[in-house]
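Shown here: the complex without one of its protein chains, the others still in place.
Here is subunit A:
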Amino acid sequence: MPRIPLGDWVNSTVDWLLEHVAWLFDFLKTVFTGTYDGINAVLQAPEPLLLAGIFAVIAFWLRGTLAGVLTFVGFAFIDSMELWENAMITLSLVLVATIIALVVAVPVGIWAARSDRVSGIVRPVLDFMQTLPAMIYLIPAILFFGTGASAGIVATLIFALAPGVRMTELGIRQVDKELVEAAEAFGTTPRNTLLRVQLPLALPTVMAGVNQVIMLGLSMAAIAGMVGTGGLGGDVNEAIGQLNVGLGSESGVAIVILAIYLDRMTSALGTQVSPLGRRAAAKARSLGGLKIWSYRPRPQVAVIGVVILGLVAGGMGVFGGSGDSEAVANGKNVGQGKKVTLGYVPWDEGVASTFLWKEILEQRGYEVEAKQFDAGPLYTSLAQGDIDIVTNSWLPTTHAQYWKKYGDRLDDLGSWYDNTSLELTVPAYMKDVNTLADLKGKAGQFGGKITGIESSAGEMALLKDKVAKEYGLDKEYKVVDSSTPAMLAELKRAMSKKEPIVVTLWSPHWAYNDLDLKKLKDPKGAWGKGDGVHTLSRKGFAGDDPTAAKWMKDFKLDEKQLTSLEAEINKAGKGKQQDAVRTWLKSNPDLVDKLAPVAGAGGATPAEAKRALDVAWFPWEEDVAVTYLWKNVLERRGYKMNLKQMDVGPVYTGLASGDLDLNFDAWLPHAQKNYWDKNKDNLTDLGTWYEPTSLEIAVPSYVKDVKSLADLKGKADLFDGKIIGIEPGTGEMQLAKDEVLPGYGLEDEYEIVDGSTPAMLAELKRAYAKKEPVAVTLWSPHWAYSDYELTKLKDPKKAFGEGNTIRTISSKKFPEQYPQLTKWIKNFHMSEDELGTLEAEIKDRGQGHEEEAVAAWLEEHPDMVGRMTPQ
């Protein structure tokens, strides 16, 4: 049989999709996360018990008193288990997935019911979607949608769509043919037949489908915890990872409560919305008489109840908001609220290091999110850039296959803990087994099994390929592939019965604290040197945040520190990791400053940065670019900048009076000469960062025979007698009208059209697209020269005057106040290409996205930060 490379095809399809249809995924992601955030915000806002009350009133209305009471009890139970927030996350996830699933499923189902061909196509697709193991599309979903809610929603959607479509189709097809014929016989239009006969009669079945969608969605939402959607799925995932049966069952029970509630409510809703269901219910009620447990309020009463509770909830949500953001000392505020996402595999050293850094970074003014993953999704997310930092990557062995796959998209910030080892471990009661060699000949005792972990783990490969062979165990023992939780469960089970067992394990591991275990000695050194626990970052993180990256690079913990921290965290229990870190830090007071130094020699933030800079800027392309560039770079260095947009005159006055500190866009010595001359005694010139500049008239280079201003003469017809100008009254317009046109004898032929810079650029763009001749007033530097092929018309008569340079000017006192910054600024230069691309980037992202644009541009120019602010 030839090998059919299906896998390769899928890979290249995925690559192609990523490359070409990213916009679609982005759009979907926006829709999904938008809906999710909205619903989640609503569900998270009110007090838990109040929302439980709302749920209870809905249950009271739909199913009666007993259901209402049980609902309240159930949700209160969730709240008491401290799972409320996660339960609501899961609920939002399921609701969003359900809503989207129905929006897709019902129309498709209707279509399939009306056309056998569509039905024939849809059915195998649904089978495919429903039976394909969830993991297979769960992980790729990260590639397309990143970690978090949208990947979870997509996975849930794929899984839960099928019953919606099927039941809709079935429901409609089930409707008595004679009824449909009757409707047609009375002249009903197909649309009304659908709306008035088929859908109402199919509604019970459709609602059963909705119910199924929700149920499947809920079960999938638990699995989706693996891709970092959080919620109860995350809890379950975490519990499994730590073999914490207690936490696992708590979140499991919470899921069950949600499931039962949603199931009962949707089926009751099915009865309520379908006319037939209402009839049947009414009949049953009239037979049963009035009972307190099945008493149901009228819809109006229920609605009023829900509204009142909702209003109370909303009110409390609005007024109950607490301001828990602590003020971070100014000088230590390196992060400036920048977001950093830490990912970790729930191993003890991972939890410890992650929460340690979470605390440290928060103290440094970052906004930090810690997300838990399985190893696979963790690396995918990191490679995708969804998370920034991972502190527990075991390299080179354990996580070898992930590094192989994603290494080129990750940055290794080095190892912070080297004292690790891989080993085979037996319970301490196995007296006569002390080294690997002792295992030989004892296969009968151990059932010929070595209980392993995930077959993909580096340790397993090492064990099978090297260690077992070296000690001659490969003939006797079978290494059983399994999973870490399963291995631990097996270990616990065997130890509770005092049975012999040998497992693959590694240090540090909490199992050594919890269980009385013995590491088997490896005299031949077959395991090799232990892994280091490395810190990885997404590609380019160091460029975005050199300070944090440097901290991470220098990060080290010794065994005593790590174990004491782990012990503290284990003592505090789940959900209190960060509190534990704080407690631990109190006994290690210098550590934060040691791990994340802010001042001093290698220091990031000079003392001068304590005072915020007032920077004035003009709404001109090059000034927007340079100002935001400096803002980005200086904020990395701990400076704070207040940006003020102003006109030229006030800027000079403000700088002279000391109200303003800096302006990066002084066109000197000509353009702003009079302002400079007036105030120069109270100003400092920090030097030129860009030259040369020029004012000019430009035409697209496809206008072949126009190379200089003189060439314009006699071609007025070509340009329709117009030169597109900018804002009237600007220096350039004055020059063009008063000097340039008369200087070249163009004043009778051409008119310079007053307008605005954006209008001029729009006109240029339009004409350029159509390859029409156009002449515009322009200046260098300008991004238009990067984006379009333009000819600057030569000005041999120097009618536009001598070129300016662009300088940074400051208040008089500035060099004293900011010696470091003064030095940096004086050495600052940009090339035409750099400025042009930065301006173009800013223009492409649009107004309001300047900071993003600068960040993106800096990623392309990683050396820029170091060049501007050398340390």
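Worth a mention:
By definition in this document, a residue touches a chain if its C-beta (ideal position, glycine included) is under 8 Å from a C-beta of that chain, and two chains touch if they have at least 3 such contacts; residues count from 1.
Methods note: contacts and distances are computed from a predicted model.
Per the UniProt record, the absent chain's protein name among "Betaine/proline/choline family ABC transporter ATP-binding protein", "phosphoenolpyruvate--glycerone phosphotransferase", "Heme exporter protein C" or "Fumarate reductase/succinate dehydrogenase flavoprotein subunit" is "Betaine/proline/choline family ABC transporter ATP-binding protein". When the missing chain is restored to the complex, the residue among A:276, A:428 or A:612 that touches it is A:276. Of the options A:184, A:559 or A:816, the residue whose C-beta touches the omitted chain is A:184. Panel shows subunit A; residues 176, 178-179, 181-189, 192, 197, 200-201, 274-276, 279 of it touch the chain omitted from the view.
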